[in-house]
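Excluded from the complex is one protein chain; the other protein chains are retained at their positions.
Here the chain labels run A and B in written order, and each chain numbers its own residues starting at 1.
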Amino acid sequence: MTTVGPPPAGERQLTGQPYRVVGQSPAHHDFVDKVKGALLYAADWRLPGMLHGRIVRSQLPSARITGIDVSAARALPGVVAVLTAADVPSNSIVEMASGGLAELEVSMPVLATDRVRYLGEPVALVAAVTQQIAAEAAELVSVDYEELPGVFDAESARADGAPRVHEVGNTLVSWQIRCGDAAAALAAADVVVEGEYRSQHVEHAYLEPEAGVGWMENGVLTLRVSTQVIEHAVTIARILQVPQSKVRVIAAYMGGGFGGKEDMTVEPYLALLVWHTRRPVRMIWDRQESLTGSTKRHPFIMRYRTGATSDGTLTAQQVEILGDAGAYPNLSPRVLFAAAACACGPYRVPNASITSSAMFTNNVPSSAFRGFGAMQIVLGYESQMDELAARLRISRTELRERNFLAKGDLLPSGERVGTCVEVGPTMHRALALLGEPPPPSGPGKVTGRGIGCNRHPYGRAIWFRDKAAAWLSLQADGTLLIRCGVTDLGAGQAASLCQIAAEVLGAPLDDISIYIGDSALNPPAGGTFATRQLYMSGNAVLQAARELRDRMAPVAADLLGVPPGELEFAAGRVRPAGAGDAPAGAGGAPDGGDGGGVSVTLAELAAACEQRSISTAHLSTWRGEAGSFDPRTGQGDTFPDYTYGTHAADVEVDTETGQVRVLRYAACHDVGRAINPMRVEGQIQGGAMQGLGYALTEDMGIDDGYVQAGLFANYLIPNAQDFPDVLVGIIESGEGKGPLGARGIGEPPIGNVAATIASAIQDAIGVRPAQLPMTPERVLALIDMRAT
Amino acid sequence: MVAPAFEYVAAGSYDEAVRLLADGGDEAKILAGGQSLMPMLNLRLAHPELLIDINAADDRQPSVEGGMLVLPALTRHRVLLEHDLVRRHCPLLAAAVWHVGNVRVRNRGTVGGSLAHADPTSEIGSCALATGAQVIARGPGGERTVPASELFVSYWTTALAESEIITDVLIPAGRPRQGWSFQEMVRRTSDFAIVAVAALVELDERADTIAAARVALAGVADRVVLAGPELLTGLTGSVLTGGDDAADAVAARIAGSLDPADDVHASGDYRRRLVRVLTARALREAYARATGAVA
Partner (left out) sequence: MTRRRLVLSVNGGDHEVWVLPSDTLLDVLHDELGLADVRYGCGEGVCGTCTVLLDGEPVNGCLILAVQAAGQKITTLRGLMGPGETLHPLQECFLRRGASQCGFCTPGMVLTALDLVRRRGRPSRDEIRYALVGNLCRCTGYTKILDAVEEYAGQAAEAAPAEVRS
């Protein structure tokens, strides 16, 4: 196992200050291109002879296909290809999302054959010379259906005699995590609270719809798409039944992903159309197609029972989680695992019994979405803490402080918390940011304040034995190249790696170019998901940079006449440690003299290495922690580490309409170390805003398999008007497992929000909302309930 | 996103547009601001063969004639929001348009197009009803005047004949001792109304009791709705001071007369509840404006 933790003291000592580049907020080249409008996203490439692809999707949520007639579509002038299941070399995607630890093996067809299991399931493909002809042809594909009974929520899917979505049954996975004796501890508890909490289908709603262009080049099928995961090249090769070396996936900078581009989107369909037509093909999903047909956040049903002593010390928790997986497995097993692993939140629970199941339904598949199971569950454990505080008449903050985890404590899975838990400081900081509670704005209005704490993993589940690689090359002119298979969601994934390399090797940021997101040309880094890229690729780049520096240091030491351990790499030069920032003498040539004030440029160092046959290019693979989990005992290793944080909010409720206005919002997380503080802030603000949509406005409204919010006009992501600025507190404990002590921050800040708002509404009206989103209508019903 | 194929012609005048529309029959559609028609085309929900663009048919500005605010049908929402004559003579409309769409939609969308589209959640439609507006429609047989109260038939359906085009919207100019209020509930600013209420209250000469009131609602039926006089009884002659006044009774009566449908944003029951709350608020605010207590 690779040792991680606080950075070696060397870096601080050598530079004479903590960090030069890390901790600053420089604008990277991709952001410059973005404000220029010059960045080319996946839909922005056009190739000679390019066709336009379109998917024909099922019109029913559960049906048998009795016939498909493509003759009219084929006959339309300008149509080049119409494909159905028979045209797919291997029409089966088997996603063993937890590495086969516990889930059913169920395959998903690329194109439906004789059965559709959700509304919007791909049935046929069309390629034509214009988008308009492709759209017309898609409408001309005639599919005959025989409607079948369906099942549309996780609870019904579990019932005896429920229609089977797949022959093998409706339970995709059921995880257990157990410690102590929860039943006995609940029976013995001074006080027990319980509750049921429900969440809804939510759409990622990245502004950039799913898109890409594919073509053949040197016999290799090449796709340039908006994706978080270039490693899907392997699956595409399997579908086409070609060697893996014959498929290349290039990830364009994404216009947002949030987990929705973690599964394949356009890839297999583009691949099939390119493969059959041998022409370049572009495919862009309509927004409405994306709303209906793309993966969603799992609706959860969460049932909690929590026991405590009369002084508020938690003694036991029973948790049952049911997730609606939709029609196919996708990443549901992992999502429900994360929910189970985080079900008790940032609290010590000595006796726990957690069950977390994913059920097949005839809804659109649920899969990855920022927060990944660990976010839905926050509403469960935080609601229980607020209920317990109310029952015991202990303040909400005090009750939490009595139960916060600390480093070295055991989690319900039996593993120890490996890094410090600064959740208490985040709670006090978030509340301080809010200031004094504001009074109601008028009659019929009541105000309330809420808090929500969370524990969110970063990095994949430990049993995946995760790894990431990076290649660095100091060029002859002293500039630096980085190659790393990371994909960039827009959060600055590539930019952060440049900052880390700049810190270690001293190359100015402007002299660094990074090549990312290409399955053929980059060392593999794994996808950008699970808040893993700073942790994984950040450590890979850090390791590669340190190794490259250590290889070149003796050469520099030789040139400068000082020991290799006493060098400083900064501002494009290498000099003896403590020599200050003064540039070298005329020409910068090493004079081999007596030290002080003398330095070599990185170009001179590269030349000297070349003379000595020492390579200035270096590939390094960083491996995360390894471990195992036993699904039968519910004990073992879960995630490498966690990020902790607290949000706090003031709300005002209109008691006549149920309208909730968020007056102030604050979010604070311990990020270990902020590599780029402005982007950390941006992640927290953006995550919180997505969380506010989840808490209050967003709902796909899937009713018997039919999407009600199928337009962007009625799927309500927050706009600039409706919510206040998000005030941010950043705590840097320096104790994460990411590079230089960083913790991941991509997903964590979306987790706290719904619980925070529910807490504030409860404070305002005296009743706890338990169903998301907390619409005015639902809040008004709670007010009515209190009145009667 | 790709619209079905169609032909396009720009009409230089309303007469030309009417002629083209009559020739085109079912397959022709008028394109004004395009902010409702174009999404339907992009979503392939409409399949016209010909679009008749009337944007160049008229370049008049709002004016006041004979006690009427005259809005040429092509008046953009932005003009409704900002134009001095609109703000002065129909502040209700200017306030309501604040809720319509976004900057881009308001830069293109037109008052005539909005009324002809007849969306049941229309802010502008509810204002037309509350103010007692009329539209002038031009057809092959010439012009006629249609009161707003007779214009809206059902979901996206008006009383206009197939080859008629709205050319003007006439709104009785605001009078002294008149107060207005526009109340809207949305799930997200700029979205379609869950419920909206437009109210006008006119005081008698002593300027304290109500002489006349009009209440129109959006988001509650298959069209925008004007509350009938039987629902408003008790308002005339009354004073709205808050508390247990006539506003609550009228609001409850109006709510009771409606049977709104459920949709993804709200149930019919909740909408009816909102009608009660927002109507009472609207009446009281309009009253307060009429008395000069509120700007």
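Convention: contacts are C-beta pairs under 8 Å (C-beta built on N, C-alpha and C of every residue); 3 or more make two chains touch, one makes a residue touch a chain.
All figures in this text were calculated on a predicted structure; none of them were measured in a lab.
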item	value
Neighbouring displayed chains - absent chain, whole complex	A, B
Listed residues B:V105, B:A159, B:A211 or B:A252, member touching the removed chain	B:V105
Chain not shown: contacting residue from A:M689, A:V707, A:I745 or A:M774	A:M689
Residues in subunit A touching the chain absent from view	25, 27, 30-41, 43-44, 46, 131-132, 204-209, 253-256, 258, 284, 286-288, 489-492, 678-679, 681-682, 685-690, 711-713, 717-721, 723, 725-726
Interface with the unshown chain - residue positions in subunit B	1-8, 10, 31, 34-35, 38-39, 41-43, 51, 53, 55, 78, 101-105, 107-108, 189-190
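Criterion: only the chains that are shown with their structure count from here on.
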item	value
Distance from subunit B to subunit A - Cα centre to Cα centre, in angstrom	44
Touching residues on subunit A, where the partner in the complex is subunit B	131-132, 134-136, 139, 286-288, 656-657, 659, 697, 699, 701, 708-709, 711, 713-714, 716, 718-719, 721-722, 775-777, 780
Contact footprint of subunit A on subunit B as seen in their complex	1-5, 39, 43-44, 185, 187-192, 263-267, 270, 273-274, 277-278
